[in-house]
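The complex is shown incomplete by one protein chain, all other protein chains being positioned as in the whole.
Read from first to last, the chains carry the letters A and B; within each, the first residue is number 1.
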Amino acid sequence: MNPSGRLLVTWLALASLTLAYLWIDHSRPRASAAVTVGVIVIALVKVRIIFREFMEVRRAPALLRRLTDVWMLILAASLLGCYFAGLAIR
Amino acid sequence: MTSAVTPRALPLRRRLLWHCRNNPKRELWLAWGTLVVFYNVFFPVFFVVTRVQPPPQPAWDLATQIQWFHERHLGIPLGFGIIFAIAGMTAVNNALIAYSMRRMSVSRAFGYSYLLIYSLSAVPGLLLLCIALIVGTLRPQRDPRLIGWLYDFAFLSFDGTMGVFLIGSLIWMLAILLDKNRVFPKWFGYLNLCNALTEVVVSPCWIFRRGVLAWNGQIAWWLDMVVFGVYTVAFIVMLFRMIQREDFGTGPLPARVA
Partner (left out) sequence: MRAGGRTVGEAGGDAPFVPGQPDMWAFVLFETLVFTGYFGFYLFYRARSPALFLHAQSQLDVRIGVVNTLVLLLSSWSVARCVQSSRAGASRAALRDVAVTVFFAVIFLGCKVAEWSRLVRAGHGPDSDDFFTYYFFLTGIHFVHLLIGFVALGVIVYRLRGAEARSPESQELVETCATYWHTVDFLWVLIFALLYVIR
């Protein structure tokens, strides 16, 4: 696939993941850990796609690729950790 | 230049004496040493002697505030007496930073404006808190409402006026990014931006009396202190490296020499 085609496909993937959020029922707000975790995971997937495709980490040296992946893990651990810590300590 | 004459074979004391008399960078090292001494006094005074940092809560009632002053009726005058004595060291600190900008290829206006801004910003950013809190501890039997006024005034002036440092950080950042003499690596310029942004984050403390954005809040104070700590260590190390590499020329600074 040529590079600009690849960028377009990337945007379409990101847009679909964004629109997927509309499937969550927004009419009756109800706290849900499952929804929260799902939303956060989808957001992190989007961030990784942005890193890999838009920011060209896919073609970067191994150090940068691993660093950005480690950062994703730190994000995931911190976000989910803080959320569950808050749920536990009430 | 004079390294050929450096008396490596002499004992330590004689070598130090020789450097004090002959090393062309001795003023720079003296300035850097002043910087290190200042911060090594500043942090213990604020955190241990006076215990005014971490800051107390804005939401406390007057009785608790008076109790807070009472607990520090010796520590505050002692600690801030020391601060007043060494406050002049900030002039040397700022001069060293301005010197780094003079060494860059950018206009001298950067260094001069930094000096101006940081000289003035020590007033709201440091001295007002010291004066207000010392006044607060002087007469314990003062009207509680006046003590409350001093309490608010001290902490709002200290934490809330971060903005005066913001422009200074941005000036240094811009100078570093535009510089062609490679005095500092570009990441250090971006770190100045991070520092400037945390100063923006502190400014909501004018509005909030509780929560994460109050003057003692987890975001406005704790997280900001982490970034500020990283920044302070970074610029002390960066200035050290700059002095090591300094060749007193006007072109690009040479890379690290052994």
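The working rule: a residue touches a chain if its C-beta (ideal position, glycine included) is under 8 Å from a C-beta of that chain, and two chains touch if they have at least 3 such contacts.
Values in this document were obtained by computation on a predicted structure and should not be read as measured data.
Asker: Using the contact definition given at the top, list the shown chains touched by the missing chain.
Answerer: A, B
Asker: Pick from B:Asn22, B:Asn40, B:Gln218 or B:Thr250: which residue touches the chain that isn't shown?
Answerer: Per the contact definition at the top, the residue touching the missing chain is B:Gln218.
Asker: Which parts of chain B are in contact with the chain that was left out?
Answerer: 185-187, 189-191, 193-194, 197-198, 200-201, 204, 207-208, 211-213, 218-219, 223, 226-227
Asker: Footprint of the hidden chain on chain A, which residues?
Answerer: These residues touch the chain not displayed: 2-4, 7-8, 10-11, 14-15, 18-19, 21-22, 24, 26, 29-32, 35-36, 39-40, 42-43, 46-47, 50-51, 53-57, 59-64, 67-68, 71, 74-75, 78-79, 81-87, 89-90.
Everything that follows uses one rule, which is that only the chains that are shown with their structure count from here on.
Asker: Would you mind pulling out the distance in Å between where the CA atoms of chain A average out and where those of chain B do?
Answerer: 38
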